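Of the protein chains in this complex, all but one are displayed in their positions.
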Amino acid sequence: MLTLILQSLVDGILMGGIYGLVAIGLTLIFGVMKIINFAQGALLMLGMYISYWSFIYLGINPYLSIPLSAISLFFIGALIQKTILSKMLNAPEHNQLLVTLGIMLVIENLALILWSPDFRSVKLDGFIQTLNIGGIGVNVPKLIAFIAAIVLSIALFLFLKKTMLGKAIRATSINRNGALLSGINTNRINYIAFGLGASLAAIAGSLITPFFYTSPTVGATFILKGFVVVVLGGLGNFIGAIIGGLIIGVSEALGGAFLPGSLKELMTYIIFVIVLMAKPNGLFGGKAR
Amino acid sequence: MLKVSNLNAGYGNLQVLRNISFEVNSGELVSILGTNGAGKTTLLRTLSGLISAGSGQIEFSGKQIQKMRPENIVKEGLIQVPEGRLLFTEMTVRENLELGAYSSGARKNMNKNIEYCFQLFPILKERENQMAGSFSGGQQQMLAIGRALMAEPKILLLDEPSTGLSPLLTKQVFDIINEIKQEGVTVLLVEQNAHQALSMSDRGYVIENGEIVMEGTAESLMKDNKLRESYLGLAN
Amino acid sequence: MKKSPILITLALVVFAIFPLVVKDQYYMHIAILILYYALVSQAWNILSGYSGQFSFGHAAFFGTGAYTSSILFTKLGMSPWIGLIIGAVIAAVIGLFIGYLSFRFKLRGVFFSLGTLAFAEILRIIIQNFDVFNKTLGVLIPYKPDPLMFQFSSRTTYYYIILIFAIAVTALVYYISRSKLGYNLVAIRENEDAAQSLGVNTYKNKMIAIAISASLTAIGGTFYAQYMLFIEPATTFSNDVSINILLPAIIGGAGTVLGPIVGSLIIIPIGELTTTWFGNFVGVNLMAYGVILILVMLYLPEGIVGWFQNKFGKKKSAKKNKDSSISGGEEVGTLKN
Amino acid sequence: MELLKIEGLTKRFAGLVAVNNVSLTLNKGEIVGLVGPNGAGKTTLFHSVCGFHKPEEGSVTYKGKELIGNKPEHICKEGIARTFQIVQPFGNLTVLENVIVGAFNRVKSYKEAERLALEKLDLIGISSFAYSRMKDLTFPYQKKVEVARALATSPEVLFLDEVMSGLNPSEVNEFIELIKHIRASGISIFFIEHLMSAVMALSDRLAVMHLGEKIADGDPQEVMKIPTVIEAYLGEEVS
Partner (left out) sequence: MKKIVFFMLATLLILTGCTGKAQSGEENIVKIGALHPLSGGLANEGQEMRDAARLAVKEVNEAGGIKSLGGAKVELIEADHEGAPEKGMSEIQRLDREKVVGVIGAYSSGVTLPATQEAERAGIPFVVDIATVEEVTERGFKYTFRVQPPASMMAENFLEYFDVLNEMSETPLETVVLVHEDSVFGTSIASLIEKGASDHQIDVLDNIPHAATAADISSTINKINRLKPDAVIATTYLRDGTLLVNGLNQSNFQPKVIIGVANGAFSNTAFINDETDINQHIMDVNYSINPQSELALEVSQKYEDQFNKHMGPNAAYSYTATKVLIDAVERAGSTDRAKIQEALSETNLTEHILPQDTIVFDESGQNANAQAVLNQIINGETKVIYPDEYKNADPVLPTK
């Protein structure tokens, strides 16, 4: 029984890291532009495809194609911002939500047309899949993704905390006019923020590629959880996103171990609703509402 | 240094500023006085490029700036301490100051200028690492001025720096403005607080309902009864 | 509206004689879908279009209606006509519960949207885990045409039923839009503080809106179940259902009486046409939805009817008024950023 | 007759005292002006009386009834209507529709509400804009609509928050007459205004606030001669 609990905890934590990873980009975009991006899952899917095709045609290990997918998606994200979302900055927030839904539909179905619905996977030769630590199995690709999630959120935190550009991004998210009057080009900050959010999605996608099939609709698997995690952690809060991810991951794993049927999913949404009601700024006092 | 001619501007279809013309010479401290809703803030927002000018010219250091984007106007050296301060409340004092120096020209002197601000406002040094949002009104005002100074302004625009401050604090803030002026910075001060503003200004303009209705040297305005009337409604 | 009673009558006549002219089952089905989506989207419109509480989880109410009548019919032999009413009541109760939690705890904007989305998921999971609801197996309604059991051998009957429903709900929305309730709702949508200052009890009005919206959506759910004769939780409570419910109103114009109908008249045929035209490029139809959605949001953010009303309707822009004192005659700048 | 009585009202925001122990009364048929520099706490006082803020201390009684703790909609139903300093329009509705919302506070049928609303628009002199969209209107006109909207709720007391800002002098004069006219119809008025000429022309009584406190209250001409008031306005004389 103890092993079961421990194993569940480990699985939950690893999965939670991945949920957190998916959520970081979402939370960044929300933090700066106050937009809930439904297309985030579709961007993640693009990241997965980039890693997949790099593996197939160039033989690049998905972990090594991260820069490629991150940079490509940065530009795709900036382009989406420039062509569509920049025109929506002052629109009612549900209109912004619907635009991102439209973007999602376009990207996903474009992928379907271009690449067919086939499930595609990357197989790494000689790659150790599991570590056994005292009877507890640890899935290596998930562990890598988990570590990456931690590293990324810390890196992002430091970037926003220590660099001038990062500070400018935060400043813009706090007070747009104040930022303008300090000489910050807020339009450029928007491109960068959405681009960064998209590349974070891409990085998450690349990290998921080694253990999850790539297909045009893969984003749906992660996006709802992403929303839950983002709200849980507080919109715009990176560390909160990771912790929110861990909470969902662990509660799912433990719920799965002890609840009958698929009731474990209920846990996720009930936690979500309770947090929405009781702590609308997220468990860790997200910045904005 | 700053020359505004026939400026019209507003929000949407609302015209707030009508045919405004005035100028500020290098090294001067000029006040723009007026009651609430007279269009003072709109004027400053237009100068900084937050609102685009409908018609008219804004010439700054020999350049037409009415079509420039706000961040480029900042680069030119026209810096505003806005109404409501617009601080980055969830960032520290130091970060707020650093961001003041965001434009490329000012960034190389950032550390030196931060020291200067700390010297000017010792309270900011004490609270260097606190969040700006936790500050009282007066401290926020000082920080806002400090942030603007970080951009190495050629001209500093101040929008009602005394709002919400106690008389003592108001005096402190005005003392600082005076000091800044002594350093050679040109200042355009928008105020309700007529006496205090005029007492340190070289010249002043009175704006009413979007139009400039009076102008003159500080002394002449101070003695002018019309000013009193416009403020206190003590019509005869 | 006053000016066009003839056109409205004409439209009603066209709708009424449609089945007499068009015998083709395909077009009948499309017409039924159009009316069905007009109905549920109109129901959504009451809560989200009028009172501005943007629901992303109307599948919850739709599924409640579909499940209530179907379970009562298959397990107890109760006529779906009665089930329809019971479903509407239960949906209203669920709506009130969701409303209580959301409005009492001041969920606004996207947070309300995400909350409703979560509630739809919660209902799905509950259905999937309890035997009374057949878990994930869904409910198959035996095909035995009997008007008393809400089953008809002729598609025309379904058409007229959904036509009556759609007209009734649209009439209701028209009535609401001119009533105190309607004005209170739009006031809430536009500005809650101002509404309160004018004596509008925002909480109570929002609760009324969600209850009406939920029960009408549930009626759509029962119709759908009786028309398709099979429902399962995975599709009945899915996000796709919620999105399909809101799309016609959004495209047509949320918060307008005719918006959901116009939207439905546009997007359902477009979905069909793109399927027909681009049969070999699977996914083009959904892509078209995406593109339309983006374009409408960018260029007609108030939907087609909203745009028409602003352009040609009685809501004139102040600039068009003769009184020139208002904007000083001069074009002035706009806010950047 | 004392209609509205504010006693010892205090409202704090995160340690900052916005309104400090303010007492004020409004008698039936009276027009009381409230002035003071920016940040004096005037609007906060309005918000507190109208139920938008919950004050920490003090009481507000209206016809002997305690108002504090009631929601804004209840206070409106009691008979106190208000406008906002920063206009709160129903932007996508027409002017007429804006006012109809207010009218529905008292009447049930659409016809009656429409009639009442048109009547108020006429009174304020903006019926030519009845079918314009609120958000297409200029700021001063939106303020006028707010007045019409508040009047449509059939109040006994009207709170006006800076309704004259942005009006040109002739419009100001019209507005002054209008407010007098409203008072003549039996509505008591409590207003915040910066435009001093209007304040002086209208007020039966004038209260001055500065830094959250009431520093004067009485006959307008007298009040404006009090040194502390002048100082609050023009700033300390530095000489």
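Note that the chains take the letters A, B, C and D in the order they are written out, and that residue 1 is the start of every chain.
Convention: a residue touches a chain if its C-beta (ideal position, glycine included) is under 8 Å from a C-beta of that chain, and two chains touch if they have at least 3 such contacts.
Values in this document were obtained by computation on a predicted structure and should not be read as measured data.
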Touch partners, limited to displayed chains, of the chain removed from view: A, C
Touch criterion as defined above, residue of C:A59, C:M149, C:A187 or C:V262 at the omitted chain: C:V262
Options C:Q53, C:Q128 or C:S242, residue touching the unrepresented chain: C:Q128
Those residues of subunit A which, in the complete complex, touch the missing chain: 1, 3-4, 7-8, 11-12, 15, 18-19, 109, 112, 116-121, 123, 129-130, 132, 135, 137, 139, 211-213, 215-217, 220-222, 225, 249, 252-257, 261-262, 264-265
Where the unshown chain meets subunit C, residue by residue: 1, 3-4, 7-8, 10-11, 14-15, 18, 21-31, 33, 128, 135-138, 140, 142-143, 155, 224, 228-230, 232, 234-235, 240, 258, 261-262, 265-266, 269, 272, 275-276, 279-280, 282-283, 285-286, 304-305, 308-309, 312-313
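Criterion: only the chains that are shown with their structure count from here on.
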Chain whose mean Cα position lies farthest from subunit D: A
Inter-centroid spacing, subunit B versus subunit A (mean Cα positions, whole Å): 42
Mean-CA-position distance for subunit D and subunit B (Å): 30
Subunit A and subunit D: spacing of chain centres that average the CA atoms, whole Å: 49
Where subunit C touches two or more other chains, by residue: 318-319, 326-327, 337
Subunit B: positions in contact with at least two other chains: 11-16, 49-50, 69-70
Contact footprint of subunit D on subunit C as seen in their complex: 178-180, 183-184, 186-187, 190-191, 193-202, 255, 302, 310, 314-319, 321-323, 326-327
Residues on subunit B engaged by subunit D in the complex (per definition of touch): 11-16, 35-37, 136-137, 160, 162-164, 166-167, 170-171, 192-197, 199, 209-210, 228-235
Residues of subunit A touching subunit B in the complex: 164, 167-168, 170-171, 174-175, 177-186, 287
